[in-house]
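Every protein chain except one is present and positioned as in the full complex.
Coming up: chain A.
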Amino acid sequence: MAPPTSTPTLTRRPAGTDDGAPRVKEPRQGAFARAVRRNLTAHAFLIGAVLCFGFFSWYPMVREVVLAFQKTENGVVSWAGWSNFVYVFNDPDFALAWRNTALFTLLALLLGFVVPFVIALVLNEFRHARGYLRLLVYLPVMLPPVASVLLFKYFYDPGHGLFNRLLELFGLPAQQWLQSSDTAMLSLVIASTWMNMGGACLIYLAALQTIPGELYEAAELDGAGLLRKIWHVTIPQTRLILSLLFLMQIIATMQVFTEPFLLTGGAGPEGSTTTVVHLIYQYAFNFNNYGAAAALGLVLLVVLAGFSAAYVRLNRAEQE
């Protein structure tokens, strides 16, 4: 298995020299054979992961595109042209699902983007109990989603749920929460923010700690108050990480599935929580219409691709 180790003088430098022809100071004879053997070893290390990617990532990616242009009738598969897309675009649920997904994303950004940042800002000021508070914020992330989701289902119960008790305590009117089309989406977003914001909080917190203190001192000399310090120092200094998480939030929330599926059965009252991914799920697993599911999947992919590309570009900027 092990290749001969008689060539310790490889002085390859990275970047661009992946041609498998290392500079070898020994007799030229055998250099090619060694390069072949070296490559074989390297590929032997890679093969397991590559096969998994091939079967479970790359092949499904191709298949997704193929499926979108095929239809199955009575077990016979044939090319369908754009008919799957036409079907999907004409489905009355299409517009509804996109509207709901956009609404969810917007609300999730308002809550899930702003709240963690504010929490991180506040935690960063503390000199005590910081470890404890950080632990608390991240706690829900570690819970299995059924647990957190079913807990919220109880809290949202209009009859004897905890939230209505709380509202009552403050003299506010009781809400229908998940059972009314007006509040179902908001309820989803609150639950999902509680479940998922821990990661963002910790990342912001880490970013805040890299801001040089002198900047705040300089701002104070210029007479800046608290809000202006945040606006002119904190936000510009964390701009990159903020925009990265902003894009990541959009990408993640537009794919929301588990929370509505578990909390409102997916569609919710009057379809008010039908999301795009839930529609894909319905096409595929309720109606066995894989073509429509794949077509809608491609549409979602194209929409998200823009955000993904921006994310990758920003991420690269951050790595440098």
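We adopt the following convention: a contact is a pair of C-beta atoms (placed from the backbone, for glycine too) under 8 Å apart; a residue touches a chain by one contact, two chains touch by 3 or more; residues count from 1.
FYI, contacts and distances are computed from a predicted model.
Remark: of the listed names "PPM-type phosphatase domain-containing protein", "NADH-quinone oxidoreductase subunit K", "ABC transporter permease" or "ATP synthase epsilon chain", the one matching the undisplayed chain in UniProt is "ABC transporter permease". Annotation: of A:L111, A:L133 or A:L167, A:L133 touches the absent chain (contact as defined above). Within the set A:S83, A:T183 or A:Q255, the residue that contacts the chain not displayed is A:Q255. For chain A, the residues touching the chain absent from view are 1-3, 5, 8, 10, 12, 14, 18-20, 38-39, 41-43, 45-46, 48-50, 52-53, 55-61, 63-64, 67, 121-129, 132-140, 142-148, 150-151, 154-155, 159-160, 162, 165, 194, 199, 202-203, 205-206, 208-209, 211, 213-214, 216-217, 220, 226, 229-230, 234, 244-245, 248, 251-252, 254-255, 257-258, 261-262, 277, 280-281, 284-285, 290, 293-294, 297-298, 300-301, 304-305, 308-309, 312, 315.
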